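The other protein chains are all here in position, but one chain of the complex has been omitted.
Up next, chain A:
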Amino acid sequence: MSVIHQNLSTSISSSTSTFLGHNNLKSIKSSNVSIPGRISGVINCVATPSAEKTAYKTKVSRNENMGKLQAGYLFPEIARRRAAHMLKYPDAQVISLGIGDTTEPIPEVITSAMAKRSYALSTVEGYTGYGAEQGEKQLRAAIAKTYYENLGIEEDDIFVSDGAKSDISRLQVLFGSKVTMAVQDPSYPAYVDSSVILGQTGQFQKDVEKYGNIEYMKCTPENGFFPDLSAIRRTDIIFFCSPNNPTGYAASREQLTRLVEFAKENGSIIVFDSAYAMYISDDNPRSIFEIPGAKEVSMEVSSFSKYAGFTGVRLGWTAIPKELLYSDGFPVAKDFNRIVCTCFNGASNIAQAGGLACVSPEGIKAMHEVVGFYKENTDIIVETFNSLGFKVYGGKNAPYVWIYFPGQSSWDVFSEILEKTHVVTTPGSGFGPGGEGFIRVSAFGHRENVLEACRRFKQLYK
């Protein structure tokens, strides 16, 4: 089996389509690119005003929120560096444990359902046009039953989507620019970035590497990767991902109970990201709704991406309880429904057919097998770094291993690992200042690639 890096063509296109348009380093040198603000990986061959003073400009002001963003979104930046590395070393066998991209084929029970739906669309009886924006009834019911049985979350509380990333932005559109938010530090970058885009934040403060007006809840080895809630100021919204990307830490029942209490005291709304819940090994809660009182203060976002390998197929959901109300008593779900009807038009019907198969008994069994495979990968990576004497976190309840490199810049470590082992990881500071000094290694990969990568790590750090 090849150890050549997965998704070669897609990663190149991710970087070059934005980067150069023609996958050609020559173009960078020959164009005068001087775009205000540091934009990485998004350099187009555009002649800028400095080169052509007579170039036409509209009179439309750039959205200043976009100007606040510091760099490109994290993962295209990783893709860009991987692509550049591969150009530099065309014969190297690059292994990608960076972007958390699934690698194993989707179980047949799921793809055959999608194939079946595709064919059905070419028949008179089977053709369907617009679906309900909230998702197909059957699928909503099946998600409620599979993940929220006995938790009081019903079919009509479920909103099917094209994935968590899109949902997070639609939630930000829902909340608007006047809300304040808290995030774990480190955390999945989409929460912060979408907040900046929607105008909830102030400028980026270079000295602390934080955006103004966001409450960063530090999660480090010192506090067991759960924030010290007594030190956190009140915000309207609290983004909380558990198991956490990137630290891999899954909050305990007791901790989530405290989180819910904290939200209740402050009248805040928790947006609970449970995209990795199926990776939990021990008996930590899989859903925020397992905590009594959570329905009045939280909503939950989840995804089929990491369960069923649907990273390209695109399917997820958001659950909003009827009990979740704004300060004037208006139900949050009602406004979200309006957003979903106006700013979205439903997840692809074929993907939804796949989703229905995912939550069938056979599908759930198959998803557990795939998840189990990646968990074995995680064990191998954890064991490797443990044996090398590193302080290793995560890995038990998530497909990410969070490795401590004390006193070092995570981008430097990332570069060194890439240069010396041709393995792509993700630098912790990409997830927030609390990630500085850490490297995230993702456990998605073919078994032989993971084993080979670990061999190379052992070589480098022996």
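Assume a residue touches a chain if its C-beta (ideal position, glycine included) is under 8 Å from a C-beta of that chain, and two chains touch if they have at least 3 such contacts; residues count from 1.
Here is the rule we go by: contacts and distances are computed from a predicted model.
Not every chain of the complex appears here, and the one that does not is recorded in UniProt as "Aminotransferase ALD1", selected from "Aminotransferase ALD1", "Septin", "AP-3 complex subunit delta-1" or "CHP1 protein". Contact with the omitted chain, checked across A:G129, A:P292 or A:P361, is made by A:G129.
Within the complete assembly, A:K165 is the residue of A:R82, A:R140 or A:K165 that touches the hidden chain.
The residue touching the chain not shown here, chosen from A:P186, A:G248 or A:G346, is A:G346.
From the set A:L121, A:V208, A:A231 or A:L460, the residue in touch with the chain omitted from the display is A:L121, counting the whole complex.
Chain A meets the missing chain through residues 1, 6-7, 9-10, 13-14, 17-18, 21-22, 35-36, 39, 42, 44-46, 48-49, 55-66, 69, 72-73, 75-76, 99, 101-108, 110-112, 114-116, 118-119, 121-124, 126-131, 133, 162-163, 165-166, 168-169, 173-179, 190, 193-194, 197-199, 236-237, 264, 266-269, 296-297, 309, 311-314, 322-330, 335, 338-339, 341-351, 354, 444.
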